[in-house]
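Since the structure comes first, as structure tokens, the remarks are kept for the end.
The chains shown are only part of the set, and none of them has been moved.
Naming follows writing order (A and B), and every chain is counted from residue 1.
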């Protein structure tokens, strides 16, 4: 039996992060954390989600459990939870997850975990540049880039962190210097990515949320979002695109 | 000649309530109340609307009058009235209703009342259970149920009032106990209804509005909404659906 109570915003953020890539996923109720990860059908991006035990009001896990979940369904339900309201997740048997908040109780059918695509191994990436910034700024840059191109270049050097996009006639440069970044190791790195994916990722983050980027050279990027007031961590790993230069 | 001044919100609430079921209706300017009622084309639901004389700032009715109104049109007009603004209804002849607010005056053509479907007789229903609750809570329950099923069960017994819906794989239960209800006679009753209609009805009510439900056993339900700060009463009577059990 599992009984977990958490702020609705945490459930919303976590399921929103997953639906960007998949519609079904395994959720691991571990002793110390609620964990999930998945790769999108095209094998371009991975999402890794963790909600530590301390972020829950109640976290009673008699026995570690892996359940298969229709994340679209849970995300849909979580959208009707009011700001600040708590939600209770109850697992009494293998077939049903109860989701309770306010006067409403949903009984959601679970999916056999073995019917869900195998979970990815988290890769070990050596990424020289570390950039920490306000996720809201990142969101603005990606939104702007999206209007003129379907790919962007992330670039960092001594002068700061750059996001660049080039359209048929226009160009846009987003630049944050050392002073404007929360943390920055000034390392050189440069890779190109698909805006299509970044656009989905940025939806999990709001102004004030912190985003940590680990960037390499023509290498995958790691984007780690602290969401729901820091109560959950959402990490995306995105494969680079090849520059046609 | 009729001259009536009332808060725009009252006109908006009343016409919104009518358009849920019909597009044309008779309005009775009686000595003590503005009244209207109608049945939907499928004969599944009835709406009864009353705005007592006291809810008007001015209510000059030289002679009781029945006018035929395009309620869609009046509802549409009423939507542009600002919150708190007054609206004046003027009837100088049989063919035109003037609707005035702010700097704008609409002249709306009336419909010959004899061309509108005959008004229903209000049925006499014996309904054992009385449940009084915040209309906002009701609205949330119906919204949630709508996502998984096209019918819901209303049920009351000693333990409280329930709204239940069952989808192909999921189930949702809304429950309010005696303590959470504004008034409740703990009587037993149970009937099933179409979500399609309830979804329309709930639109007239906001959080804080009071809803009184009279419920029977496989019998029509009465839903009485106090709307526009209690200045108007909207009652819906909805026929039950037959449970396939």
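In this text, contacts are C-beta pairs under 8 Å (C-beta built on N, C-alpha and C of every residue); 3 or more make two chains touch, one makes a residue touch a chain.
Here the structure is a predicted model, which means the values were calculated and not measured.
Here 2 copies are displayed; the structure file describes the full homo-oligomeric complex as 3 copies.
One rule holds in what follows: only the chains that are shown with their structure count from here on.
Rotating subunit A by 120 degrees superposes its CA atoms on those of subunit B, with the angle stated to the nearest 5. Separation between the centroids of subunit A and subunit B, computed from CA atoms only, is 44 Å.
Listing the residues of subunit A that touch subunit B in their complex gives 73, 76, 80, 102-109. Residues 137, 140-141, 143-144, 147, 169-176, 180 of subunit B are the ones that touch subunit A when the two sit in their complex.
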